[in-house]
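So that we are looking at the same thing, I have put the structure below in structure tokens.
The complex appears here minus one protein chain, its other protein chains still in place.
And now, chain A:
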Amino acid sequence: MNVSAENEMQIMPIGAGNEVGRSCCILKFMGKTVMFDCGVHPAYSGESSLPFFDSIEPEEIDLVLITHYHLDHAAGLPFLMERTNFNPKARVFMTQPTRAIYKALLSDFVRVSRNAPGEESLYTEEDVDKTMSRIEVVDYHAEVNVNGIKFRPFYAAHVLGGAMFMVEIAGVRILYTGDYSREEDRHLKAAEIPPFRPDVLIIESTYGVQEHEGRRLRERRFTDRVARVVRQGGRVLLPVFALGRAQELLLILDEFWEANPDLQNIPIYYASAIAQRCMPVYQTYINMMNDNVRRRFEISNPFDFKYVKNIRGINHFEDDGPCVFMASPGMLQNGLSRELFERWCTSKQNGLVLSGYSVEGTLAKHVLTEPDTIPRLDGRHVKRACSVDYITFAAHADFKETRMFIQDTTPTHCILVHGEKNNMARLRGALETIHNKSEGGKKLDIHSPLNCGTVKLKFKSELNARAINVLSQNVAHDTVKPGTRVSGLLIQQDFAYTLVRPPDLPQYTTLKLTHIDQHQVLPISKPFITLATQLKTTFRDIDYDDKKEIIRMANGGVIIELKERNSVKMSWESGYASDLLTEAVAAMILSKSPHEGDAPISEILRIGRKLLMARFGPVRRVKGSPHLVRLVIDLSKVGIDMLTGEVECTDEKLRERVRLAYKRIQAAMFPIPDIMCECCRAS
């Protein structure tokens, strides 16, 4: 069965659209809402660093997927979960190492931003703790189904625990890469090419059309630089972000020291409290790293560095000769790396090697212009004489990798995020040239939305329904023509439709058949045999057992048995037909026997008069017509016809009052209308 329909998919970056930082992308399709990443912008602070949460409805989110632990991908999450009307039923997933490091990093982030003057931190450490209980972990390659949204994480390299997510909704696959790198480095595997083709690829474009220098070359430049400075008796300062590339640099240095015995008496220091806290995570998840590390792990733990000394702080550090010092933060904003830089920058022997991206406005960015003096944190300026080098180790895909990745995954639509505006435009232009303008290129629909700009994609979904066992056995399949009537139950499950016969439900679906047995006990005011006779005259197939006093109807589907104290019990299995039948039977049980007759009318009138008297005082009867009464209320004469309920009175208000009062008296006398009360039936 085919019905084609167009469904609109909306993809809206509310952060990292034409910028780097605060990655956050919303995907809406078939009534489902998925959020990819939720970060903050490193160059802004406070609420302005958050993604544009006010342009979405947080209570509509069904699923949040975090690719890796970097602040620009994860640090907005506690705010979203604790400070907005975030859907309490939404589920949040990340990989195990990400979750482990996420907590340590965010607690540190809260502490640092709390210390910043004039800034109120976005959330507290308690908020972070609260989110931890709601974050679920997912293994690489494990498929998870959240209300019809299927997703699967794949290796993305970049950092330990970095994942790209393949999401499938209603047969349409969307791959969100997060930050990824196709280059295998010293400890991480290269990003995988997912085994099945995505329809939509949401891809990072940090490096645009740039191509990296070879990794070996960069490593050699790095080690050469470090070695030259320490060999001339200087100190090397490596400002790094605590986690991620720092581990890679440590591996490089440790290996280089191993190969150069003359350097082995020169200490390498690494001072980072978080890194030390997270090192067990690195040591635990060796299995998620590449073969190089795993091979070495068989001999010894590669993260137990031989030449690297962890120190707690500058107080434990004796500054007496050449050394290599790795300290955070990476952009020399404050803290240990700044303190050491201010101490060492005045000597020509010393060297500063920057390895990461530095944001405009930070000292690291300023130092790149090799200024003569640098401002100290206390406001004074000191001379800069040390050498400054910039060797990038950022693990993002370059143009070649992006191009190959798109070529290998062959998506139909490609959406660029996480890239500076100009770089993104260049990349888009280059990809357009490769795919759409040159011959033989596979057509690709490329978008680079701004923040809060929506990309709308139409997907023609063929509504297919599988029919199981619906056609009768002896009808050959090829004789089924359009227009042939089939009937069955249409089951929708995760956007897939199945047509089955009801008895086959448990066999072909996860649905279960349930029987509801109903029992009802009703009062009966007539002999049971009378009821049986009544039923026999109305319905067919009545089986009356006079000994056991049981009536079976509808082939035993409805059973009526006499209970004690003038009541019957009716039992049946719930269903459309039997429910209708029992309703009719109940009416018959409750109705009075025609032989018995109603209560004499004089008795009814007597009770009515009594009640009227109690309400309005003395009542006079009219001779000859027993149903008429007269009474005097507030000096006005009132006449009531007790059968019709009509009231005669000159005063309209009074008439209305009496009419209402009598109506209530009637209601008190005949609480069940229609069936028993003649007067109601008449009116």
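We adopt the following convention: a residue touches a chain if its C-beta (ideal position, glycine included) is under 8 Å from a C-beta of that chain, and two chains touch if they have at least 3 such contacts; residues count from 1.
Here, contacts and distances are computed from a predicted model.
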According to its UniProt record, the missing chain among "Cytochrome c1, heme protein, mitochondrial", "Flowering time control protein FY", "AP-3 complex subunit sigma-2" or "Nucleoporin seh1 isoform X1" is "Flowering time control protein FY"
Of A:Asn7, A:Gln96 or A:Gln210, the residue touching the omitted chain is A:Gln210
Sole touch to the unshown chain from A:Arg221, A:Lys421 or A:Arg552: residue A:Arg221
Sole touch to the unshown chain from A:Asp262, A:Glu370, A:Asp494 or A:Glu648: residue A:Glu370
Residue list for chain A contacting the dropped chain reads 209-213, 221, 368-372, 388-391, 398, 433
